[in-house]
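Note that one protein chain is taken out, while the other chains of the complex remain in position.
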Amino acid sequence: MSAADLSIGGARAALDAGDLSAVELADAVLDRASATEAQLHAYLLIDHEGARAAAVAADEAIAAGTAGPLTGIPIALKDNMVTEGVETTCASQILAGWEPPYDGTAVAKLKQSGAVIVGKTNLDEFAMGSSTENSAFGTSRNPWDTDRVPGGSSGGSAVSVAVGSALGAFGSDTGGSIRQPAALTGTVGFKPTYGLVSRYGLIAFASSLDQIGPFARDVDDALTLFEAVAGHDPMDSTSWDGAVPDARPTLDAGPEGLRVGVVEEMNGEGADPQVLARYREVLSALESAGATLVDVSMPSIAHPVSTYYLIAPAEASANLARFDGIRYGHRADGETVEELMARTRGEGFGPEVIRRILLGTYALSAGYYDAFYGQAQKVRTLAIQDFERAYEQVDVIAAPTSPTTAFKIGERSENPLAMYLSDVFTIPSNLSGHPAISVPAGTDDAGLPIGFQLLAPALGEPVLFRAAKAVESLMGVSARPRLEEVAG
Amino acid sequence: MPIEIDVAHVARLARLSLPEEDLARYGEQLGLILEHAAAIQGVETEGVEPTAHPLGIVNRFRPDEVRPSLDRGVVLEQAPDSTETHFRVPPALDAS
Partner (left out) sequence: MIVESASGRWEPVIGIEVHVELETKSKMFCGCTVDTEAEPNTNVCPVCLALPGALPVINERAIEWIARIGLALGCTVTPDTVFSRKNYFYADIPKGYQISQFDLPVCADGHLDIEVDGVASRVGIERAHMEEDTAKSQHAGDGGRIHTATSTLVDFNRAGVPLVEIVSRPDMHTGAQARAYAQALRQVVLALDVSDAKLEEGSMRFDANVSVRPEGEPELGTKVEVKNMNSFRSLERAVDHEISRQIAHIESGGTVIQETRHWDEADGRTHGMRTKEGSSDYRYFTEPDLPPMHLDEDWVAPIRAALPELPEARAARYRQMGLEAGAADVLAPASPRARELFESAVGAGGDPRQVANWLVQDVTAWLRKADTDLEATPLSAGHLVELGRLVDDGKLSSSAAVMVLGHVLAGDGAPAGVAEANDLIQISDAGALESAIDEIIAANPEEWERYVGGEQKLTGFFVGQVMRVTQGKADPKLVSQILRDKA
């Protein structure tokens, strides 16, 4: 077994015991990347030099006894996380070549923790998509079946963790962009409570929905990664300034006594039968292990996709207005600055980004605001109220993560609406700002991974992780993809 | 029914220069998406406050303190066009 196949917990033990050096671990991970990248394209940039230097420093820290939980652990970052001096593109032509003069807060925390940053992973351009096909620099592929998508938008991060070209990774989740690719690649993907991880240095897609979170091979690792980046940041006014809820003490408390909500409106209707079967299987396993299943109704989340696809593009239309060809990134020629901006944006953004900018601009424009954006914000309020009522009766809510397993590359790219419906089960917790996690729940008949999703109220991380760990223990940590098929 | 939108006008508002044929295609796609999105108009929202921020927090202020600025050389290096001291762009149409 290669060191690249270790969990973070396993690697930590080996590093601390001196059985493995951080440099050896980094080399194992970089070797794995060399073997898999040609097929999978998880990364947009691999920082060999930076990773080796960080590994050397990590070995010194370990020797000096100052190592923390992530010291020497190879980590991948979605390429919408700003990294000082390392090209950050958001998988967009409009930002190609940009070398940021600063680190985002989560990145800075990871560096301080001694983590070894392997590189920047592929994504749907500006995190807009559910397949990673919208990357301007080529799609990533699912290691379980390379004809299929890894999900998105954080597809590259999911793939890196699935195949061991990183031991853990970070992505961002605006409508399911961590949980859905986690489900499709057999990894754990966690979206924290909105505000628990600073958004400073996360290139904004939809400000009121975006949240950074981890990908990991198991629930323990996901918690370790989350702990490294969570906490108040004075640079992000929307970050939570109270204590980060501590999920460690109750992590292994098991399913007994947990009240698990089964939502009438998120019970998997419209989902693939195998996804649905697996969802029900996990529910009964939980029940047999002592959890109580409670039926709850949340009528107002009946239109999550519509609500989301008005709010997110509206915010995005403003967030992406700064890409004008003046201060950084791509520039097209123009006789006037207006022409320069319009051409830069017309040719610099890909079709999905343009589609969403147009959609959001329309939803905010004079005469349509009340009917579209304004109404969506009110429906959002109703959805939050639904959740609050539900959490009076239950500790967590269970739902499938994705209605289907990984789909074929190209299968949905001509039909934006079908693609948007991939997010039907993940969007509600973005609208409410609540935490949610996807844990592997086995595979379908074709051997493709299926995810099981748990949702909890705001700051409900302790109960969420407890439930997730319980599911993991009941279902077993999923098999890994067969590397001989993807290693070149 | 797909919703008809003046996509050229929307593109102008969004400062996007797009070829005619693309505009037409975007117009059709947006019409279909909006038809689906219009479902929310049937939700009764009389008296419901809109949600702009998911956390109910207020008054996040910073003290009036100076923090270091960026080095000008580093900043201008990222610009597509600049002088030693300034970002450079073509003249504005609506300036006078």
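For clarity, chains are labelled A and B in written order, and residue numbers in each chain start from 1.
In this section, a residue touches a chain if its C-beta (ideal position, glycine included) is under 8 Å from a C-beta of that chain, and two chains touch if they have at least 3 such contacts.
Here the structure is a predicted model, which means the values were calculated and not measured.
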Among A:S160, A:T238 or A:T404, which one touches the chain that has been omitted from the display? A:T238
Mind pulling the subunit B residues that touch the left-out chain? 9, 12-13, 15, 50, 52-53, 55, 57-70, 72, 75-76, 83, 85-96
Missing-chain contacts on subunit A, rising order, are 80-82, 88, 90, 95, 98, 100-102, 104, 199-204, 206-208, 234-238, 314-315, 317-318, 320-324, 326-328, 337-338, 341, 361, 364-366, 369, 373
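Simple rule for what comes next: only the chains that are shown with their structure count from here on.
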Using mean CA coordinates as chain centres, what's the gap between subunit A and subunit B in Å? 23
The residues of subunit B that touch subunit A in their complex are 5, 7, 10-11, 13-18, 22, 26, 29-30, 32-34, 36-41, 43, 45, 48-55, 57, 60, 62, 70-71, 74-75, 78-81, 87, 89-94
Subunit A residues touching subunit B in their complex are 98-99, 101-102, 194-195, 208-209, 234, 237-238, 240-241, 300, 302-303, 305-307, 309-310, 317, 321, 324-331, 334-343, 345-347, 349, 351, 354-355, 357-359, 361-362, 365, 371-372, 374-382, 384, 416-417, 420, 431-433, 458
